[in-house]
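The complex appears here minus one protein chain, its other protein chains still in place.
On to chain A.
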Amino acid sequence: MTMSHDAQAYNFAYLDEQTKRMIRRAILKSLAVPGYQVPFASREMPMPYGWGTGGVQVTAACLVPEDRLKVIDQGADDTTNAVSIRKFFARTAQVATTERTQEATLIQTRHRIPETPLTEGQILVYQVPIPEPLRFLEPRETETRKMHELEEYGLMHVKLYEDIARHGQIATSYAYPVKVEGRYVMDPSPIPKFDNPKLGQSPAIQLFGAGREQRIYALPPFTDVVSLDFDDYPFASSKAPHDCDLCGARQSYLDEVITDDRGGRMFVCSDTDFCASRQAQGKVGRLGVGQAEGAK
């Protein structure tokens, strides 16, 4: 037994070994049945439910000391949730951290998939608030479990159809349901539907943790993931019809930022690392400040 650092107050990655074994068994089963929600005995974590306790537990069960951890919240590395989870693991697991997507081996995310394509050595851990895609259509767990068992997903198509009847198009714009390997309908967590095409055939391992709802599910690499749609109303990814005002990116997902009380606004990349590295390469948007000028 090596006593590293000053008196070690926490077990490696915070959780006790028995809890990690239980989570690890659930993760392996979730990989064996892609898209199926495996129940697990979620623990209380030193942060409130809704702040990523599911993702934190999955991350804690997967971390090794050699990992380089990145945490994003809606694409940003510098928001409260992301900063506190990153500090939590830097302290309890002594892992290195980064904001660069390419350098990270494990990325915990709330509601976005990074713009930079993921690679084979990476694990993406999602924080999930409501793992059950049918929950808002059928509140009873006994019923939704039966619906998954029988592959009875008609209700979900009725919901999408009602969208079309009411709005002329499928109005669901985030947490857009997907079907995994032709079997389970899965909630991809509240990522914008812009990110849905990145779910399937990804070289990275994708794990989903829902702490309050006590569920873990997974997408192994190179898994078929299809966003639900109709032949005459095919799935369409969407984003604000603008370029990033800071880095000029045309294909990235954008946040709208209100800049004054007279209708002024700007659109910026939601992925802060993607935007910052483009600006570092000298790419400038409508309101961006060039590197030379910014350095003054």
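We take it that contacts are C-beta pairs under 8 Å (C-beta built on N, C-alpha and C of every residue); 3 or more make two chains touch, one makes a residue touch a chain; residues count from 1.
In this section, contacts and distances are computed from a predicted model.
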item: Name per UniProt, for the chain absent here [options: "DNA-binding transcriptional regulator YhcF (GntR family)", "Cytochrome c oxidase subunit 1", "Phosphonate C-P lyase system protein PhnH" or "Transport permease protein"]; value: "Phosphonate C-P lyase system protein PhnH"
item: Touch criterion as defined above, residue of A:Asn81, A:Gln108 or A:Thr223 at the omitted chain; value: A:Thr223
item: Identified contact with the non-displayed chain, of A:Tyr36, A:Tyr49, A:Tyr174 or A:Phe235; value: A:Tyr36
item: Residue ranges of chain A at the interface with the undisplayed chain; value: 1-2, 11-13, 17-18, 20-22, 24-34, 36, 38-39, 61-65, 123, 145-146, 148-149, 181, 183-184, 203, 205, 218-224
